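The complex appears here without one of its protein chains, the remainder shown in place.
Naming follows writing order (A, B and C), and every chain is counted from residue 1.
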Amino acid sequence: MNDTTLKSIAKSLVPENYLALANDARAERDKEVKLLLEQRKLPILGWSESLVEYLVSELALLDSNNFPSRCGVGEREGRVVCDLVRRRHYNFTHGIGRSGNLTDAQPKAAGSTILANITNSLVCDLIRSVGIPNCTKAIVIPLATGMTMMLALRAIHSKRPTSRYVLWSRVDQQSCFKSICAAGLKPIIIDSLLASECSTTPGSSQCQDVGSSFSTDFPGFVSKINELGADQICCIVSTTSCFAPRSSDDIIELAKLCQAHDIPHLVNNAYGLQSSYFSHQLNQGARTGRIDAFIQSTDKNLLVPVGGAIVAGFTTETVESIARLYPGRASGTQSLDVLMTLLSLGKNGYDSLMKERKEVYGTLLEGLKNLAQTHGERILPCRNPISIAMSLASFEGKSGRLEMIGSMLLKRGVSGCRVVSSSDNKTIDGNTFERWGSHSSSASVPYLTASAALGIKPHEVTNFLAKLDEVLHKYRVKYMGDRN
Amino acid sequence: MNDTTLKSIAKSLVPENYLALANDARAERDKEVKLLLEQRKLPILGWSESLVEYLVSELALLDSNNFPSRCGVGEREGRVVCDLVRRRHYNFTHGIGRSGNLTDAQPKAAGSTILANITNSLVCDLIRSVGIPNCTKAIVIPLATGMTMMLALRAIHSKRPTSRYVLWSRVDQQSCFKSICAAGLKPIIIDSLLASECSTTPGSSQCQDVGSSFSTDFPGFVSKINELGADQICCIVSTTSCFAPRSSDDIIELAKLCQAHDIPHLVNNAYGLQSSYFSHQLNQGARTGRIDAFIQSTDKNLLVPVGGAIVAGFTTETVESIARLYPGRASGTQSLDVLMTLLSLGKNGYDSLMKERKEVYGTLLEGLKNLAQTHGERILPCRNPISIAMSLASFEGKSGRLEMIGSMLLKRGVSGCRVVSSSDNKTIDGNTFERWGSHSSSASVPYLTASAALGIKPHEVTNFLAKLDEVLHKYRVKYMGDRN
Amino acid sequence: MNDTTLKSIAKSLVPENYLALANDARAERDKEVKLLLEQRKLPILGWSESLVEYLVSELALLDSNNFPSRCGVGEREGRVVCDLVRRRHYNFTHGIGRSGNLTDAQPKAAGSTILANITNSLVCDLIRSVGIPNCTKAIVIPLATGMTMMLALRAIHSKRPTSRYVLWSRVDQQSCFKSICAAGLKPIIIDSLLASECSTTPGSSQCQDVGSSFSTDFPGFVSKINELGADQICCIVSTTSCFAPRSSDDIIELAKLCQAHDIPHLVNNAYGLQSSYFSHQLNQGARTGRIDAFIQSTDKNLLVPVGGAIVAGFTTETVESIARLYPGRASGTQSLDVLMTLLSLGKNGYDSLMKERKEVYGTLLEGLKNLAQTHGERILPCRNPISIAMSLASFEGKSGRLEMIGSMLLKRGVSGCRVVSSSDNKTIDGNTFERWGSHSSSASVPYLTASAALGIKPHEVTNFLAKLDEVLHKYRVKYMGDRN
Partner (left out) sequence: MNDTTLKSIAKSLVPENYLALANDARAERDKEVKLLLEQRKLPILGWSESLVEYLVSELALLDSNNFPSRCGVGEREGRVVCDLVRRRHYNFTHGIGRSGNLTDAQPKAAGSTILANITNSLVCDLIRSVGIPNCTKAIVIPLATGMTMMLALRAIHSKRPTSRYVLWSRVDQQSCFKSICAAGLKPIIIDSLLASECSTTPGSSQCQDVGSSFSTDFPGFVSKINELGADQICCIVSTTSCFAPRSSDDIIELAKLCQAHDIPHLVNNAYGLQSSYFSHQLNQGARTGRIDAFIQSTDKNLLVPVGGAIVAGFTTETVESIARLYPGRASGTQSLDVLMTLLSLGKNGYDSLMKERKEVYGTLLEGLKNLAQTHGERILPCRNPISIAMSLASFEGKSGRLEMIGSMLLKRGVSGCRVVSSSDNKTIDGNTFERWGSHSSSASVPYLTASAALGIKPHEVTNFLAKLDEVLHKYRVKYMGDRN
């Protein structure tokens, strides 16, 4: 209700002094909304559900499909025929962007336009606050991470139209690799290097050599640049978050290399926002070298349904050039999910999630170390603050049924634990990966991985450890002939 | 958002001219809301879902449980712990009324107070528009009809504390009768009178004598008044809508009688608002005689879930004295349902429902007449614009399994069709009703009833008639030995 | 989906092994539901929102208004015309009970019937678990507390039709008193007695005489019984939870008195379930004396919107006789709210709420004690585990504007803090209460009350104490001429 309407509420409907108190509350609420619209910062404290819905509903009412008296004679009028659909989208139907640009304002949809802009601002504020203060622009893209990588690659390529190659530090996850091929570019796979490594978690100062881990083959990159010529290279794609035992790429050094050779640098930061370690790497990389953009999923970092990604970077123009490539308008549903989530959480809420994740990671590492000891195995060394790999060397045997460990866990309600046997190869789009899943052709030990990702609860880790212990025992009895 | 907030939306968020259009729409919407709050009339055209939710949400925000910063140190602070519950009540939690009075304003809940008042005004406007222009006050009571009758009886009794009896024209529906007993009063049952009747539907001018029907035993009332003394009579309770073959009571004559003897008159208009015939009777009764209040259910007349009733009358004080008796605050859920329904429908929407009901009634009557003829039965004559009774005389036989007709229909998805065999007696609170279900101890023919009530769809009647025909045939084959 | 449907999902839609895992989860979920339906006990752990909605939706589908192919030719077919209304009621429309009885099964609504029965069972289980193990029956009534008291009084009176009086230990809250009058009975007010009292909170063993508090005038009851004759007394109404400085009535002694004189005993336990002290009193009272029924609100004890009450007792028949008096069917919305809330909370959730309340009560008492000391006031002694009264003697002065303290607090977002000046009288239905608000005509000191009721959060008390301190200071400056 606007102010005039409120004043029109007659005393015969409700006594003036009762209404006055309500009006004070209304003013307080609107102050909060005004602050958001003016400052576009993540609020410190999360908003109540009703305040979030209040804002979202008010914005939707600014879109033309919700105007009381209107007649639409265009070909796209935001009509929604199924009520269930209309309601679940809070009456937003026009999506975001225009034919020309994903970040353009829509004449028919002022509310959707504001929603998209505010969301991007809040996301940028969040990114700055978790450890990347130099970030200047972030845009929520209604594409999942892989497709967004492809969009970014095409945008970069459109400025280097004669380049052909993408240098890519091998990480055994299909969608990033596929995005290079889908973009019509030729991936040059730089295998991970087996290097000696310290056993501590990132951020810790103590380092103690315990074995070898997989890391970025820096010399390999240099030699490929020299071989192919910097001009022929569209960009380098590096990766932060990934499954253990692969470590994060050495973002800082790669950024320096890119700057030195004037090669664009795209970082796949898939679920990296949840770890301050990765954020620090990105900020340092951009400060001391070149990072054109870093891309991360909204689902893993912001705990929304799958389907969106964030393109962020250190100059507005670079990020916007990616959004500008998007041909036509797009779904607004990811922006809405992100906006509602960020307002509900507030900065404190997100900080708590990160803090809890870090603590649970500690518990998981400790638990797996103990379990490894019990079963005569070890934690594979690596620089990875989220994922942990435990060797399964003594389980391999002749029977070769290691994958049954995964099945047995799944049957017990454990999801996300991967068992990797070191022997399988895989071919994608004509490129063969030796020992697929191990991130390196020189890998030799079978292992399982488990992660402590954002949103994980302590009891999940406790249950997982108990179930894993049970499964490993049963496996030995069933498949390796141990006595019960 | 208040006007200042809207103005604070910077051009960097959305171009000014796009926002200007949205603001026009916003003004239009608020004009509609303002009109409602000022005039408190049922809008002609129904509102869109989003406008209804907009109003309801704005009202809820005026209640203290939704104030952003508050601390509650009372014993009732409107806290709701289950989110599912909170959401389905649109954040309303304080109910309506105060300890003193159901229509009092609540200091903690300005929004709920407005909601209750607006709803009562709209209901009164509706009642006036459907044929009772003399009605001056209506209140939605969060009690189903029977309990509301009891409340009204107690309110009337509190002004006639020495009276003991309620004169009641027999209608075989338990809850009204029970409400008299529950009120601690002694019901005097005046059996229906078997009188000759015309066959036409009410409102039609042609009348043709076709048999006898049950009607109000007017002389019986007069004689009871004389016998007991008017002072001893708390009130007369009459009934409009009821199952055929009982006709509506002769409200007008009873109203005159009440006026003549200075006896309060309470009308059970259970589902009578949906028929303009009953409305006309009520308006005439009040104009030429005495009607203190008439009570009807919200579920049957307004198509909301069971649980509310409307007390309406011709002087504000009489109606309010009933609401005032209600000890303490009460559920606001019925008012919310009624408000959302009336705004969604608008006057035109309610008129359409009434029109469709009347047409479907015509189809049902015609169809049953044909069916009766086919099966050698007849439509029982009565003055009843909603319910129709068809005799089942030829189905009775020795087997005495008439109730199977009901079961067979139920099994085929037909609900609401009652089969009444004329022989059962029933005792309620010590009062015995001969031939229960027939509304009269002089009834003699078994029958079934079917109604065309508000919200019925043409295909329901078509299906019913087909299924009834099938069932009657099967019944004869199965229970009466007819050949298939 | 039933089991056959699930099996019909072809492998071409989803691989068999993926579906198998989902089926395990489905079985687990159904096991939980089955357990609930069979044992009808409050689950220990709260259910997830989606499980609660799953159960509720499944139950709704058992009601005839949701049958896919049906035709309704009755006068009440559960039709709902407004989609917003239908959805918020989860497709339940038939309410609960039948014309004959609030606890009767409905032929058209098997789901609603189950819902009501399960809810009553869970409530009974909750009551037994919080300290009244002897309770055998509880029924959720869709009436707020006052109206439910009236219903109970009428039910009791129907068995003692010649009785006229209700003996009532004075408590200055209108709705309970009004319910006696509304029931058509004559209240006999027994004023509270000023007696010496110990300062500790209930349950504590240490007791230290600190002044006088108001308690049940036991001799007054005895003398009235003798004066009027036990036969003339419909029942005694006692009260547990109430505003300080009134103490809870001595339920145990009154129960013994009722048993001795064969007088029914109805306890107004308005918000008493949240305190184990009151529960203990009730259980002991029933064990050693007579308690016919105790009545409490659903909103204050179960944190749902206003509108329901629970009638509970120690013999099934007594409780059911009250439900049986209810004439006609009634709203199911309160049962639905209670069911969803109890399943969401589980036993552990409710226990946590009680525990938190008790702790916050301690904080509030401590804080007010300190504040009282600072301002030269004292905590008024009383046996009240929820509400606390602090004297305002030094604030009274000539100006006599004590009520401004309440306004100033309200303006600062504090709700529920009552300021009681000892001088006002009030007349309700012809009965005059001296010093209304003080629960006794012998009260002499002005005071304010604050409560720690279920659902209160620690920060509310912290904020309240700070604001109260500020207000008391400002009041002295503004109205009593103190220097700032």
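By our rule, a contact is a pair of C-beta atoms (placed from the backbone, for glycine too) under 8 Å apart; a residue touches a chain by one contact, two chains touch by 3 or more.
Please read all numbers here as calculations on a predicted model, not as lab measurements.
Undergrad: Checking the contacts here: which visible chains does the omitted one touch?
TA: A, B, C
Undergrad: Of A:Leu61, A:Ala330 or A:Leu402, which one is in contact with the hidden chain?
TA: Looking across A:Leu61, A:Ala330 or A:Leu402, the contact with the absent chain belongs to A:Ala330.
Undergrad: Since one chain isn't shown, list which residues of subunit C touch it in the complete complex.
TA: 1-5, 8-10, 12-15, 18-19, 21-22, 25-30, 32-34, 37-38, 48-51, 53-54, 57-58, 60-64, 66-70, 83, 87, 91, 105-107, 110-111, 113-114, 117-118
Undergrad: Please give every residue of subunit A in contact with the chain that is not shown.
TA: Listed in rising order, the touching residues are 49, 52-53, 64, 67, 69-85, 88-90, 92-95, 99-100, 108, 142-147, 149-151, 154, 157-158, 161, 173-176, 178-179, 181-184, 241, 243, 270-271, 297, 299-300, 302-308, 325-334, 337, 340-341, 344-345, 353, 364, 386-387, 410, 413-418, 450-456, 459-461, 463-464, 467.
Undergrad: Would you write out the residues of subunit B that touch the absent chain, in ascending order?
TA: Against the missing chain, subunit B presents residues 21, 24, 83, 410-411.
Following the convention adopted for this analysis, only the chains that are shown with their structure count from here on.
Undergrad: Of the chains shown, whose Cα mean is nearest the mean of all protein Cα atoms?
TA: C
Undergrad: Approximately how many whole Å separate the CA-defined centres of subunit B and subunit C?
TA: One centre to the other, that is 31 Å.
Undergrad: Provide the C-alpha centroid distance between subunit A and subunit B, rounded to the nearest whole angstrom.
TA: The mean C-alpha positions of subunit A and subunit B differ by 57 Å.
Undergrad: What residues in subunit A touch two or more of the other chains?
TA: 21, 83
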